[in-house]
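With one protein chain removed, the remaining protein chains of the complex are shown where they sit.
By written order: A and B. Residues from 1 in each chain.
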Amino acid sequence: MGSYLLRRAAGFVFVLFGLAVVIFVIARIVPGDPARIALGPLATHEQVLQLRTEMGLDQPAIIQFATYISGVVRGEFGKSLLTNRQVSRDLAEALPATLELVLLTLILMTCVAMPLGMLAARRHNSAIDNISRLVSLLGVVTPGFVVAILLQLLAAETGRFLPITGRLSPDMSFSADITHLLVVDALLRGRLDVAGDAVLHLILPALALSTAGIGQVMRITRSAMLDIARREHVDTLRSFGVPGHVIALKYMLRLASVAPLTILGLEFASLIGNAFVVELVFSWPGIASYGVRAILSKDFNAVMGVVLVSGLFFVVANLLIDMLVGVLDPRLRRRA
Amino acid sequence: MTALLEIDNLSVGFTRDGETTDVVRDLSMRVEQGARVAVIGESGSGKTVTMKTILGTLPPNGRVLGGAIRFDGQDLLTLAPRDRDRLKGTDISIIHQDPLAAFNPVFRIGTQMDDVLRYADARLGQPSSAADRGDRITTVLRQVQLQDPARVRHSYPFELSGGMRQRVLIGMALLHRPKLLIADEPGTALDVTTQDEILRLLDDLVAAQNLTLVLVTHNLAVVRQNADYVYVMQHGRLMEHGLVRQVFDAPQSTYTRQLIAAIPPLYGAGVTAQSGRGTAKLIELAAAAKHFAAPKRWFAKPPPSVMAVRDVSLVINRGDCFGIAGESGSGKTTVARMIMGLLAATAGKVEIGGRDIASLRRDPAFRRRIQMVYQNPASSLNPKRTVAQMLAVPLAFAGDTAHPRRVAELLAQVELPPEFARRYPHELSGGQKQRVAIARALAVRPEILVLDEPTSALDVSVQKTIVDLLLSLREQLDLTYVFISHDLSLMRNFCNRIAVMWRGMLAEQGQTDDVFDRPVHPYTRALIAAVPVLTEAEAARKPQITLAERRAVLASTVE
Partner (left out) sequence: MITNRQRALRRLRHNPIAVIGGLMVISVILAAIFAPFVAPFPSHAGAVVDFRHRHAPPDALHWMGTDNVGRDILSRVIFGYRVSLTLVAGVLGVAMPFGVILGMAAGYFRGRTEFIIMRLTDIMLAMPPLVMALAITAILTPDLGNAMIAITALWWTWHCRLIYRVTSAIVTEDFIEAARLSGASHTHILLREILPNCMAAISVKTTLDAGFVILFGATLSFLGLGVQPPTPDLGTMVSTGAQFLPDQWWEAVMPGLGVLYAILGFNLLGDGLRDMLDVEIG
């Protein structure tokens, strides 16, 4: 297991480094002068020159790359043109909001979708199966922004019981300074009113964000369970009279969870993408909102920071999932 | 004697896409208390479905269409599910077929056995403690002669050898002494020596615990050794039944007669001895060795490198049918691939027609001299190409431009009608596919064919037709064969010379008759002794070797 983890970690560093290189290349092959693009056509030549020096653009490419990489390693992406602060500071502020949203989404995806997928497989071809298949299909094909808008409409219809903007109602004041996750910190500090309010704010964005993943995970869980049900080892246990629920919940589940977990890792990429839409629609003050603003205002340092952090998110999530899958399936540990 | 199990006119059907087809029809069977009964049939005979019906583990699309099964005075098919479940793993046990697929791959052996025992105990109303169950599992693992029960219990299925897994499966079936023990093709997937060990172990346990055994198999020779009474099935119907000796000596149905005739004899008048055609040297291996370096990986201890073949010296003459025999892992396939020039020897030399293969490997003229026929035609034919398209490639290589005529000619050589040229592999039967594969190898007019277990993926009856075809092609085209196989009975009748490989080394080589009549190497003796045979007369002529002697040979290590 030890060398397995080491190898995974080495691969992880490699991918992250590659990601940093690709982003650097993309940012540098852009036609036109980044400083000029950032300042707009009205800026004077002197202003552009000054920004170029500030951004280090007057240095040779190799020096620029070295500065950039050493910055990335220290978690420094330079100054944001938009907020005029260090990008890393902006990101640190925006991160907990996104993290909270993504964590709840992942919980929904595993705790709702996997049991439903198993249920559908157990009741193969029944009404439950057909309904859940329809639901998962709709989940997969409905664009995140359509879901978000339909949820907003729904919230309007239900008399705004569920809030549709922000993380907290404006009349609440609370600073999350322990884990920076609002719900967790509010609970730790015993502020049930804040926690409740934060949960209400989370519901719609998390639902919007999880629809696609829930559909996908349900689908995969169902087909994995159906596939495993046909295997001979299930027959072995059945022929020795081991009860059906033990076979399903102990023996089949462990094998069947490998496929949806792997999918969950890959889905993470589209989940991060969808977060851009969802955060925008629900005015959620996370990394994605920050990213959209940075992109629209051509704030390069901020864009690079957002892309790298998103990549980091994805790679870490997949590393964790690989480790989990390695625990679940001893054969993978041995082979990989 | 009372019947423990009685099946009356049983019919079982499977439903697919709204259509029901019977897989078992009007089957009647009777198993006496304490009897050893075999059910024999080829694939699709319905033997396994019958066993699943007895156990009550038919898949959801399977249904009993009629008949009755009485077990120990109860009608199994009308029994309440609860009562039927109570029998599973206690009164009726099964030894599963494929020892790897039969275990859940991600749970330890001990866990799986423990759950089987625990719920069986609970059903019987005798809940047991974990410690007690652990003791009973250890006992039963000792009974099936596993040396280190603690390690076995703690292992994952993939960490055990096939033979060990098969023993565990037997042990699993014996956790509660069953009134009826069903063994579904025990040892079939294993090497012949291991299979023999398993069958003996099973027989000993049946005798010692006075069990009633139903043995399901496709192998007639196994029936002779392990059963007293036999039922022969084909296409879901009972063809014949009777005492084993009666059925073997005077088979009543044509199907049984065919089955018996299709099995090549190991000794006696039935053996067709093959002869060589002179002494002109064609292939020579001199102290050839192949050593596979383990792939290097970051942050991992390099696994030990594998010595696949060491110090192999042999000479194959023009016109020989040279057999290389061995069990899995013996290195026989590596030798074949070295002769093909697909693998380079790491030491020693491999020569074809007096020239070193290392210098020939990229020479197209050499490529045309030697071709290969693979074991599994399902994998050696491209599913997306027609027979004509497949033959066109080697024909172009051989510079044959008159394709259509040559395609028809090649098909005629392998006894297929010319219109088969337009067919895709999925439109061919297993035997026909193998004929196409042979035609492809012949297209470049080679002198040498390397045959890598060319019949072992086929049913017994088809095997014989392919062997006959190969023998007649050898005559017509003056071919030299290198025949790789684990099937000693087949080689006895196919090869004029034979080499026996063991752990990457040559144990013994010589004229086929000599090797079989006077085997010298202890491993050869053990190997031949383990081959199941059809008649007492053949059994008597096999090398006589005690179990202890054989164990000693198989356990001995190479320095």
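Note that in this section a contact is a pair of C-beta atoms (placed from the backbone, for glycine too) under 8 Å apart; a residue touches a chain by one contact, two chains touch by 3 or more.
None of these values were measured; they are calculated from a predicted model.
Undergrad: Of A:141, A:178 or A:327, which residue touches the hidden chain?
TA: A:141
Undergrad: Who touches the missing chain here, A:52, A:298 or A:331?
TA: Here the residue in touch with the unshown chain is A:298.
Undergrad: Considering the whole complex, which of A:61, A:156 or A:192 touches the chain not shown?
TA: In the full complex, the listed residue that touches the missing chain is A:156.
Undergrad: Of the residues B:380, B:455, B:493 or B:512, which one touches the chain left out of the display?
TA: B:380
Undergrad: Touching the missing chain, which residues of subunit B?
TA: Output for subunit B: 17, 340, 342, 364, 367-368, 371-372, 374, 376, 379-385, 389, 393-394, 396-398, 423-424, 426-427, 437, 440, 443-444.
Undergrad: Please output the residues of subunit A touching the missing chain, sorted low to high.
TA: 11, 14-16, 18-19, 22-23, 26-27, 30-31, 37, 137-138, 140-146, 149-150, 152-153, 156-157, 268-270, 272-274, 276-277, 280-281, 291-292, 295-296, 298, 300, 303, 306-307, 310-311, 313-315
In the analysis below, only the chains that are shown with their structure count from here on.
Undergrad: Quick one: report the Å distance separating subunit A from subunit B, using the average Cα coordinate of each chain.
TA: Once rounded, the distance between the two centres reads 50 Å.
Undergrad: Can you check the complex and tell me which residues of subunit A touch subunit B?
TA: Residue list for subunit A touching subunit B: 3, 6-7, 10, 124, 230-243, 246, 250-251, 254-255, 328-331, 334.
Undergrad: Where on subunit B does subunit A make contact in their complex?
TA: 55, 57, 59-60, 85-90, 93-94, 96-98, 101-107, 112, 115-116, 119-120, 123, 156, 158, 172, 297-301
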